[in-house]
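Here's the structure, in structure tokens; my notes come after.
All protein chains of the complex are present and in place, except for one that has been dropped.
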Amino acid sequence: MDKPFPYSETVMDHFANPRNMGDMEDPSAVGNVGNPACGDMMRLFLKIENGIIVDAKFKTFGCGAAIASSSMLTEMIKGMTLDEAMSISNEEVVNALGGLPEAKIHCSVMAEEALKAAMEDYKNKNR
Amino acid sequence: MDKPFPYSETVMDHFANPRNMGDMEDPSAVGNVGNPACGDMMRLFLKIENGIIVDAKFKTFGCGAAIASSSMLTEMIKGMTLDEAMSISNEEVVNALGGLPEAKIHCSVMAEEALKAAMEDYKNKNR
Amino acid sequence: MQTEKFVYFDNINTTFPDPRVVRKIDEVLNFRLGNPSAHIHSAGIAAGKVVDEAREKVAAYIGAAPETLIFTSGATEANNLAITGFLKANPEFGFVCSNIEHFSVLNQIRSLRNSVKTSILDVDSYGLVEPDSLEKVLKNNRSIVSLSLANPEIGTMQDIEKISEICSRNGSILHSDATAAAGLIEIDVNKMGIDLLTLSGHNIYGPAGVGALYVNKKIRLASIFEGGNQESGIRPGTENVPGIAGMGEACEALKGDMKSHEKRLRDLGNDLWKSLQESVRFVNFTGHPEKRLPGHVSFWVEHIEGESLLLLLSMNGVMASSGSACSSNLKAKDEDELMASHVLAAVGVPSDICSGSITLSAGRYNTEEDFNYVKSVLPGLVEKLLTMSPSYDDYMKNKETTDG
Partner (left out) sequence: MQTEKFVYFDNINTTFPDPRVVRKIDEVLNFRLGNPSAHIHSAGIAAGKVVDEAREKVAAYIGAAPETLIFTSGATEANNLAITGFLKANPEFGFVCSNIEHFSVLNQIRSLRNSVKTSILDVDSYGLVEPDSLEKVLKNNRSIVSLSLANPEIGTMQDIEKISEICSRNGSILHSDATAAAGLIEIDVNKMGIDLLTLSGHNIYGPAGVGALYVNKKIRLASIFEGGNQESGIRPGTENVPGIAGMGEACEALKGDMKSHEKRLRDLGNDLWKSLQESVRFVNFTGHPEKRLPGHVSFWVEHIEGESLLLLLSMNGVMASSGSACSSNLKAKDEDELMASHVLAAVGVPSDICSGSITLSAGRYNTEEDFNYVKSVLPGLVEKLLTMSPSYDDYMKNKETTDG
């Protein structure tokens, strides 16, 4: 059996060993999206210094795809400028994960939305 | 496979080796029933002496059950008085054959009818 | 009374599974497979893969894309799904079929005629649909047209490309029941222009209990029963994983030597036809002499009844049928069910004969010896029944009278 799991190897890896999972002390911004009533909920913490995302952490309540999307997103945005991060789309997350089942694309959208929400939070805090 | 044929052993035997099949010279009576348009046709010849059926022959166009019923009937009535023969029913033929499939009971009825027709013919010829 | 001979000429009613099919099914049954819908764990995913692989193999046999196939429990269900499922989703269409279709097609008229315009096309004495009469019906009403690739009882193959051309020219949809033809000839749904095609596992050296419906991507179908989301929601119910795997393997097994078997069986069939024509008195062949299935010979014999000939053949080790397995239904509840064949009636065989036709249908396992054996025993068996036939007697007497 060469494909014993429902997701790509990369998804399974990020699900099993999520990168950047956990809390953050004194985050520069927090993005909260979803809620348990919808079956998934994502919380993204960003540490931003000089317009650059120097650290990212997440907590996610959700399926394998949601957890892997969160993990992948944090990996992608670390080191990016805010402008670069703003232009990240869910498709890029999906591609980086080696694809997601159609029915799970919305999990990558949630990751994108968590990022947007964190950016919004940062703007609000820093205006 | 202990039952490779659709009929009882007796039926198969009478079908494969029909008794009393053939023509009869100078029959005392002939019974004709059915016709090819109905899928079966039976012709029964009787030789009657002193009120006793001393010989019987048949020709049948029909399925295995029809041929076996004809063969069995002729065996049964040989040696019978006319009264005895008149009381022969299709059930007796069926029983003697070791049973027939439900859908084939009508073949035994046809045998009974051929006998009745021959009796009628005999009565008409001898009134 | 039994014989050692085992000469199977009833391939039209079922075939024996290919050894590769048997092996595949055994393998699959031993796999510890989950439910294919259990996408979350490896046992379920492995089951889904077995189904997907089989889908590719079946699709390849008919030149279709894998996702166009819906697995069913057999040809009967596939025919019902194709027609009733189509008309549920497309109620503005009519329904047209010929008067020699299998009952799983023809009898749908009964429930459909209340809701859609239905028409039954007569066939000619060879069993062929008249293109003009089809065109005329479709001119008045866009329809789903159901015409089988080949008729099991008389072997006639429709001129399907001409028919599909008429259908598409008239905005109609063509369903073709390939149950009898599949396994014997090459099929390409695109070349043939077929929109919906029925396949049956047990008629192509695969297992019974599984079939498939090809559905052209442009077509919308509704399911005919309720349940889960399997087969794109069109055919609910847990997939018949071993059966589907077996059907896939059967299609795979066909691929290599389809052409050579087709030619071999066509030649042997034609040869048998010629031989019987010369050796069997009162023989009348049914179906088209050329546009017919390879290895298929069907006929009736005046003055003798079909079942008794089948029985004699069986006693001599030759297994044949009266065309459709249903026709000689000894388990029927009453005489009415022992009805004469609607196919023979449709091609104009006199009604006294309709219960009397014989279909010899060969398959890829039949050898030249099998054909020779039939040639050698059949004439004698017919003669035996003629000597028993009062109808033959009458005919001869009549002949003497008119001759003399």
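Letters A, B and C mark the chains as written, and numbering starts fresh at 1 in each.
Convention: contacts are C-beta pairs under 8 Å (C-beta built on N, C-alpha and C of every residue); 3 or more make two chains touch, one makes a residue touch a chain.
Here the structure is a predicted model, which means the values were calculated and not measured.
K.L.:
Using the touch definition up top, pick the residue from C:P66, C:P131 or C:G237 that touches the left-out chain.
P.N.:
If we include the chain that is not displayed, C:G237 is the one touching it.
K.L.:
Taking the entire complex into account, which one of C:N80, C:S298 or C:S357 touches the absent chain?
P.N.:
Result: among the candidates, C:N80 touches the missing chain.
K.L.:
Among A:C63, A:I77, A:V93 or A:M119, single out the residue that touches the unshown chain.
P.N.:
With A:C63, A:I77, A:V93 or A:M119 as choices, the missing chain is touched by A:C63.
K.L.:
Touching the absent chain in the whole complex: find that residue among C:D195, C:E262 or C:E307.
P.N.:
Per the contact definition at the top, the residue touching the missing chain is C:E307.
K.L.:
Since one chain has been left out of the picture, which residues of chain C touch it in the full complex?
P.N.:
2, 6, 8, 10, 13-14, 16-17, 21-22, 25-26, 29-30, 32-35, 37-44, 47, 72-77, 79-80, 84, 102-108, 110-111, 200, 202, 207-210, 224-229, 236-244, 307, 310-311, 313-314, 319-322, 324-326, 328-332, 337
K.L.:
So which bits of chain B touch the chain we can't see?
P.N.:
Per the touch rule, chain B residues meeting the hidden chain are 1, 3-6.
K.L.:
Applying the definition given at the start, please give the residues of chain A touching the unseen chain.
P.N.:
The missing chain touches chain A at positions 4-6, 9, 12-13, 15-16, 18, 21-23, 32, 35-43, 59-64, 66-67, 101-104, 106.
We adopt the following convention: only the chains that are shown with their structure count from here on.
K.L.:
If you tally contacts for every chain pair, which pair is highest?
P.N.:
Counting C-beta pairs in contact per chain pair, the top pair is B-C.
K.L.:
Where the CA atoms of chain A average out and where those of chain C average out, how many Å apart are those spots?
P.N.:
57
K.L.:
Could you state the distance in Å from the CA-based centre of chain B to that of chain C?
P.N.:
38
K.L.:
Could you list which residues of chain C touch at least two other chains?
P.N.:
Within chain C, no residue touches at least two other chains.
K.L.:
Going through chain B residue by residue, note those that touch at least 2 other chains and give them in order.
P.N.:
none
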